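Structure incoming, see below.
The complex appears here minus one protein chain, its other protein chains still in place.
By written order: A, B and C. Residues from 1 in each chain.
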């Protein structure tokens, strides 16, 4: 019963991505926020901000708690964030006397933003691996089929004959560049967020930096130079990269759909889609979907840029907009990378 | 386990809409496509295009069939549309000798586009009702509280005192206009689609018009003057209206968030959202969400316009893009209308 | 020395539109604002709000004044609107004792918004005329060439043969619908704006409605039911219509570019564009430009929707955004309509 194409029971078969999806499950979000709370308690105890006796109970509860999703949902409805409800549940689980030391000096955004980058970490790994795989596939395709001569076309008109290797190289080059971009971005993106109520770490008695470094180390994140709660440019750069990836694959999809046109037939698809009216057809479904996903992310990326305009120390409006767009852009990039690999395996150049 | 904010187990508490959601369930889609197939068989039998003996079996199967979602999903993955898989299942359910008369002369797009408008019909009813309700709420609010004097502000600076009624009227006027727009659009939007493989109704032996009219009458839709499979302007106009609605409510939300600022306090919220760091706060969560949803739909509407560029008689790329965006825009409009009504009930002007 | 493709000395040859351009000249803006000031003075004198003796001098100055553009520019830089500088210049031209009665009770937005709709009036006429002309061209084309058989194509694959008339009809139908939409929108769009400082007509002593009706009658505009300074939905609906027009023509351009592909050659272009590298080529420049303009307006329309979110009684930020986008969308629609007519004249179906 879902609106999203990525989660849709039917559409998800084409547009979903099973490997990306778990990062955006409510359970993953809850678990990542609890990992934040446990790391916070450990680091604060080490810094002498909370009693060390509290750590065991808090960490154990963070590990054991399976938050009641209905409770988080109603907290979300009321507060615009699920963290107050989660902290309430965690405090109940820990009980006295340690409950008061949970979430000390932190704010909802610390938990949510840190949980976001924790969940993006495996996502970045999947993207990197798939980009590498596609580059290899394309290199292999060029080696096997690149000697073929196809028509070079400019402005939708035949121009000069070119080796197929040339066109394949134009598909591959951006993917290599995107992988390098991702590697450069990763340490700047996967940064712990810790700021407290208004970003000043006011309850940390000057030990905010130590706590943040210890937490980052435990969670495998980059320690922050400063809180980034209102400074979303790394998120937006990541969204831009996701749309670059889908755009580059959309160009490849567009090329393949054009090459597979009946009167062109420079390539055919081994398992093209069928039609309910014309069973003989072989539709380039995946190639078209690559174009769709490119235009989808090109649409959403503008909204993520709109979300740069936070008001003062936190904008509920801008932040929520980011939540509505970024996970979908990740899923679209994931689906596009998956479909591209399937499409390349499906290409048949024998028909020429 | 969902990516979409509207379906999300947690976020959905703020951004979902229980009344809109059923229209976008996979089950509703399947049922609407089967309603199309049944109406097609009836109308074709009446026109002598298929044997009348087939109608009973086909209609009964359409009413009884609960399509296997996994099967539709794998059909979707393969064909880019679930219709071939659905027709296969339906033919199996009907069996010989009538199976061959199912989906006769129709194409996937006929079933999918008609199913879309069938599911939009209740959606339009909900939007209309909620717009009417909001107009009444605002009229009531103006009657009760409109005598109060608030500061008129231009370019974020105090200008002149105005009666609150004046600002409330500026919130209400667009909603009345949007309701009129919806009423004008409805008969042009809720139009049966029937074109066959390439939109020429080539297997209908000149009786396509009769069949379409009979089907439209049965299904409560406007009969088409021509197939609209590549002519998406009514869909795009509807998407524009959805974004106008969220935009107008976003303006109201922005105003209320500005009026509720601590040093302004022209209004307070009875049940503002809490903070994990500052329990005393009362955050204007719903007002901010109205801004978010306005910017969300303003982002997506551009993508729906991109989807106008179909290629020839059907574009898989453009059509799929529409599927990815339109349901989300409907949900955002639904959530916005719901939140606006809740927000208005939550306003407290006594604090002045 | 221009950034805009529409004004660009070189690009303007392809993307400009000489008939639309004058509406967006600084001189036209100045003249329209002066027409507003003259009509205001006349109507206010008739209502007894200013002395009738002042009208002659004010109207004469409004007719004669050629505002110093440099002065308006520096006023714009300082005030964010050119109206204070214009009113200062107008007062200097009128001199004592009547200068004090200029712009009485009005605000910058009254002059600017009314000047906008005054300048849109001829624009709407051009669009209507061109839509009508294109519909006729397409009807003529269908009559002359519609009997030809071309390949119907779905999802970029050959499907079934269709008469060319069928494809031409799919290009024509949206244009007829857009023209009807324009006719319905025109009276709601071309509405006088008059609100005074914060939209309450506070200096009009209850005669604001009379003044507005008299002004609207003189200026050939619809009298307002209420000021629309923060209620931009009609502007946004118009922007949506502009993008619907470019989108529908973009679909036609895409089709023609696909039909003109060398291995398809269902149509050729009598005067296709040349290449610096391959003089033999005949590039479908205008057909491609139709796609470009469709995607351009589909991009900008989202920004106009973002501009719905005004703050309180006037948002400098949102209003300025509208100014940056709407004229470009009009120009894109103008260029698209012009190019479409040229393209249709350029089509040659003999090559089949």
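Keep this in mind: a contact is a pair of C-beta atoms (placed from the backbone, for glycine too) under 8 Å apart; a residue touches a chain by one contact, two chains touch by 3 or more.
Please read all numbers here as calculations on a predicted model, not as lab measurements.
*Asks:* Given that one chain is not shown, which residue among C:32, C:151, C:211 or C:325 touches it?
*Replies:* Selected residue, touching the omitted chain: C:325.
*Asks:* Which of these, B:46, B:93, B:139 or B:159, touches the one chain of the complex that we don't see?
*Replies:* Considering the complete complex, B:159 is the one touching the chain left out.
*Asks:* Can you list, in ascending order, the subunit A residues touching the missing chain?
*Replies:* The list for subunit A reads 80, 107, 152-156, 159-160, 162-163, 166-167, 169-170, 173-174, 177-178, 181, 184, 188, 197-200, 202, 225-226, 230-231, 233-234, 236-237, 240, 243-244, 247-248, 250-251, 254-255, 258, 291, 294-295, 297-303, 305-306, 308-316.
*Asks:* If the hidden chain were put back, which residues of subunit C would touch it?
*Replies:* 1-15, 21-22, 24-27, 29, 69, 72-84, 87, 103, 105-108, 111, 196-197, 253, 257, 271, 273-278, 283-285, 288-289, 291-292, 295-296, 298-300, 302-303, 306-307, 315-318, 320-321, 323-325, 327-328, 331
*Asks:* Touching residues of subunit B against the unshown chain: what are they?
*Replies:* 151, 153-160, 257-258, 260-264, 272-273, 275, 278, 281-285, 288, 299, 302, 306
Keep this in mind: only the chains that are shown with their structure count from here on.
*Asks:* Cα centroid separation between subunit A and subunit B, in whole Å?
*Replies:* Here subunit A and subunit B have centroids separated by 27 Å.
*Asks:* Once you find the CA centre of subunit A and the CA centre of subunit C, what distance in Å lies between them?
*Replies:* The answer is 40 Å.
*Asks:* Considering subunit B alone, which of its residues make contact with at least two other chains?
*Replies:* 80, 107, 197, 291, 295, 298-300, 302-303, 306, 315-316
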